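Removed from the display is one protein chain of the complex; every other protein chain stays in position.
Take a look at subunit A:
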Amino acid sequence: MIEYALNFGFVCVSLALLMNLWRLTMGPTTADRILAVDTMAINAIALLVMYGIAKGTAMYFEGALLFAMFGFVSTVAYCKFILRGDIIE
C-alpha cells in the first residue's frame, strides 16, 4: 500500500514543482520569484524524503537537510540584498 501512496505523493509534488516553475518564470515581481524558489526548496525536501522511503535508504535524508538549510539561507540573503543593497553589513 505504501507504494501506491508514494506514487500518489510523487505525482502531487511533481505537479506542485511545475506550478512553482510557472510562478518562477512568469511572476510579475521579484518577490514572487523569491517566494517561488523558497517553495521549490520545500517541495524538493518532500520529494527527496519520499524517494528515500521508496528506495528504503536513509541516505537521502542528508540531502533533504542540506536543501532545508540552503533554501532558507538563500532566501534570506536575496531578501536582505533587496532590502539593504548588501548581504553582510
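Throughout what follows, contacts are C-beta pairs under 8 Å (C-beta built on N, C-alpha and C of every residue); 3 or more make two chains touch, one makes a residue touch a chain; residues count from 1.
Definition applied: contacts and distances are computed from a predicted model.
UniProt lists the omitted chain of the complex under the protein name "Na+/H+ antiporter subunit G" (options: "Stage V sporulation protein AD", "Sugar ABC transporter permease", "FAD-linked oxidase C-terminal domain-containing protein" or "Na+/H+ antiporter subunit G").
For subunit A, the list of residues touching the undisplayed chain reads 1-2, 4-6, 8-13, 15-17, 19-20, 22-23, 29-32, 34-36, 38-39, 42-43, 45-46, 49-50, 52-53, 56, 58, 61, 64-65, 68-69, 72, 75-76, 78-80, 82-83.
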